[in-house]
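Every protein chain but one is kept in place in this view of the complex.
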Amino acid sequence: MRREIPLLITGIVGIVLVVAYFIPHFPFNRMADWSADWFSIVAAFAIWLGALNLFRLSIENVVKRKPGWGYAVVIIVCFLISAGVGFIEGRDFRNPGSASDWIYNYVYTPLSSTMFAILAFFVASASYRAFRARNLDATLLLLAAFFVMLGRVPIGDMLVGFLPEHWRLSDLSTWVMNFPNTAGQRAILIGIALGIVSSSLRIILGIERSHLGGD
Amino acid sequence: MHHIALWVAAFLTLGIISFLYRDNAWYKICESVFVGISAGYWFVSYFWDNLYGKLWLGVFPRDPAQQPDYILLIGGALGVMMLLRLIPKIGWLSRWPLAFIVGATAGLNLIIYFASNVMVQVEDTIRPLFGANYSSSAYDIVGNIVVAVGTFAALIYFFFSKEHKGAFGGAAKVGIFVLMVTFGASFGYTVMSRISLLLGRIDFLMGDWLGVIK
Amino acid sequence: MTRPATGCKSRTRMLWVAAIGLSVFLATPAISHSQTDTSSNRLLRDTIPPAPVTSLLASDRKYDNGEAIDLTWVPSIDDQLLHGKITAYQIFRSDNGGEFKKVGDAIPGDNQFSDESVSYGHSYVYYVVALTAGGRAESIRTASLIAEREWINYNRKYLFLIGFIIAGSVVYFIETARRGKKLFIRRIAGLEAVDEAIGRATEMGRPILFISGTQDMDNVQTIAGITILGHVARTIADYDTKIRMPVSRSLVMTAARETIKTSYLAAGRPDAYSDDMVNYVTDEQFGFVAAVNGIMVREKPATCFYLGAFFAESLIMAETGYSIGAIQIAGTAMPTQLPFFVVACDFTLIGEELFAASAYLSNEPKQLGSLKGQDVGKAIALAMMIIGTIAVTVGQAWDVEFMNNIAHWLNSAFKTN
Partner (left out) sequence: MNGRMYKYLAAVAVVTACVLLYVGKRVAWFEDMMFPTWLSILVCVLIAASMFWILLRTIKGKPAERRTVFLYVGIAVSLPLLMTISVHVPISTEGQLLFDGMKRIQPGSKVLVSFDYDPPSAPELQPMAEAFMRYCFERDIKVIIIGLWPQGPQQANLALAKLLAEPAISAKNLVYGVDYVNLGFQSGNEFVIQRMGSDFKSMFPADYRGTPYDSLPLVGNVRNFSGIDYSFNLSAGYPGTREWVLIGVDRFGLVMGAGNTAVQTTGMYPYVRSGQLKGILGGMSGAAEIEELTERLGKGAKFMVAQSFGHMVMIVFIVIGNVAYFLHERKKKKA
């Protein structure tokens, strides 16, 4: 029973959503709508689960005095502060001027943005130390990258200002983006989509069960 | 208050940047703050917007004229089962909502990806390479040929049921070239993105905080 | 002006408006030059009632659950001639012969409206009001209409057919593979490099580093990476090379240990296996990268494998791997990370090649059959592209009707709506 019911749920929900695409008639349209509503709610609980799990793990780290448990204390305190303030402030915690908004603007934003911003440094160092035109493929890739990087910013056209209009780097990069890039991306798109079709089909038909965990 | 805010933000920004020097305690504290704050933010956001705003008010509307939507309770029940994973003994029940999530995603994706990313893309690739009496501009003709041949060849590269030999192998070779140009474009754009994000932070440090730029 | 205009009255008014419209139209150069609206002009615009919309037509939305009616009309003549005179359109509806109520608005220039709040089985009558700043004009009423329910969306019949063929072949090939029939998969260049790279590490007496991405076991790319790990571990067990595999998820650790153990068993050397080969570092992205970098710099592996789902960590690892002079073999289906692997690694399995390699090595019916089924889909797409492009090009360039018919049919078949 522990396996059959989940398999059944997966299959039925999947089939309903596929069928609703071809049969607009009641009850399939309503069932698709309900699925979307439930999905939205379950997804919210899933996020809660993730947050609670993090909370539990951090507490475990502190209690068992695992290495770096001090950082776990920071996590717990920050979680409690931001969650607590948000709950107290109520539904409109996002309102400009609220304490949550302050945390968002001056704590969350700088931290999350900088996390991603430091990637620029890594790209630079990797491009200097590891990106090599080691074969024809890589050479082609790097050349295309140069044209696009130069063509998308004003400096590209300034460098080749002597060229006639419509033949500048910006036009070349627009061309690369709109034609070869579109062709390659389209092939990738079709390939990935077919992959999704086959894996979804396997899941709906119960051939693929790994998401239910092994036991 | 504004001064404190700017210094807090700057302190945290520099803390993350300090990782570039090496992994250190300042970075780790900032990172832990980030993990805690963002988990709390998500927690609250999903509560007020969804669990309260949609589920609770949907079932118990404040406005008496509105019909309560009891069907949402099924979603709520599935959601609570999800949380049961935290209790190992009955944790297996969390497979039900998981099965629902996986099934719904599979059902929806199966159709939408097939319709939009296979059917529409193939349909759009079927275009005249040049118009009546070769009327199209050279730019368009070359572009059309590149898209038609490029898509075709790149798709052949991802075809696994035939050895890449002869003409088929040649087409696959063209395909890999097209893919490389594609990756090059994506490389260039990724670099652009990374630099933009860095600029955003430098703008904060030099503009909002220190005020040396306009 | 609450009653709908009768035919005769509206005709005289139309004439009236047309006359004014014409005169204003003729005077347009003067107005547009001065760029201002004289007050008398504004007065004229505001007090003269506008012309109503014409040709109002209500039609049932096809292939739906009987919950939508589409209205179309020709905009008021004032909307066309005197730009800006009409301020809005309002749509009124009577439900089962009841009172008319407003159900929606449209902006000037609009000529259609979809009423999506239709109840099944009710009959509806509509009219549209054209509004100006000071006047309004109602259109004639539509005939009463009941929205119909349809069972099948016939617009999507070809989509269903082609989808059915592809889905059918996936299932067919999985069954075929299950019955033990060998399915052919083409040579994959990166895969051949694997054995070579392991040989090199053996010669140099240095370890192999294996990273199966930074995602959990629910990601297909991680599974593909672990499958290839099975093959790598098998060869390693034969050669007696060391392997180091830091992971960022505890589930992946369990799976990887299991896989390597099985490979060592199959190679007949279970004693050589140890749990230390795989160790969990941390879930956190950059913490994981820092740890992997440390391992690379300390132990200087001769060969690095990066097979799985990667994010920004990809290039940091590839850079360190390059700087210690390791042979690097990568494979991922993350489009944004592929470029970095291609330029920093010696071999890269691009996108689906990762899955193909995994299917080829595992011989698992599920994976093999799916790959074959997808190939059927690609074959259909390729064939349609060739036939369609030739047909539409030839048909258009030299006006060959037969070719045009083929192209037209293909285009309609692949349309989804």
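By written order: A, B and C. Residues from 1 in each chain.
In this section, a residue touches a chain if its C-beta (ideal position, glycine included) is under 8 Å from a C-beta of that chain, and two chains touch if they have at least 3 such contacts.
Being a predicted model, the structure only gives us computed values, none of them experimental.
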| item | value |
| --- | --- |
| Interface partners of the hidden chain - shown chains only, full complex considered | A, B, C |
| Option from A:Ala43, A:Ile76, A:Leu140 or A:Leu212 whose C-beta touches the chain left out | A:Ala43 |
| Chain A, residues in touch with the chain not shown (by the definition above) | 29, 32-33, 35-37, 39-41, 43-44, 47, 91-92, 94-96, 101, 104-105, 108-109, 112-113, 115-117, 120-121, 123-125, 127-134, 142, 146, 149-158, 168, 170, 173-174, 177-178, 181-182, 185-186, 188-189 |
| Absent-chain interface as seen on chain C, which is shown | 68, 88, 103-105, 107-110, 114, 116-117, 319, 325, 335-336, 416-417 |
| On chain B, residues whose C-beta touches the chain left out of the figure | 10, 20-21, 41-42, 45-46, 49-50, 53-54, 57-58, 63, 69, 104, 108, 112-113, 115-117, 120-121, 123-124, 147, 182, 185-186, 189-193, 195-200, 202-203, 206-207, 209-214 |
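We take it that only the chains that are shown with their structure count from here on.
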| item | value |
| --- | --- |
| Furthest chain, CA centroid comparison against chain A | C |
| Geometric centre distance via CA averages, chain B-chain A, whole Å | 3 |
| Chain centre separation (chain B, chain C; CA means) in Å | 12 |
| Mean-CA-position distance for chain C and chain A (Å) | 14 |
| Touching two or more other chains - residues of chain B | 19, 31, 35, 114-116, 118, 122, 125, 148, 151, 155, 157-158, 179-180, 183-184, 186-187, 190 |
| Shared interface positions of chain C, touching two or more other chains | 163, 166, 286, 335, 339-340, 342-343, 351-352, 377-378, 381 |
| Sites on chain B touched by chain C in the complex | 19, 23, 31, 35, 114-116, 118-120, 122-123, 125-134, 148, 151-152, 155-164, 179-180, 183-184, 186-187, 190 |
| Touching residues (chain side chain A, partner chain C) in the complex | 21-26, 29, 115-116, 119, 122-123, 125-126, 129-134, 137-138, 141-142, 145, 188, 190-192, 194-195, 197-199, 201-202, 205, 207-208, 210-211 |
| Chain B partner contacts - residues on chain A that touch it in the complex | 2, 5-7, 9-18, 21, 34-56, 68, 71-72, 74-84, 86-87, 90-91, 93, 100, 102-121, 123, 127, 137-138, 140-149, 152-153, 173, 175-194, 196-197, 199-201, 203-204, 211-213 |
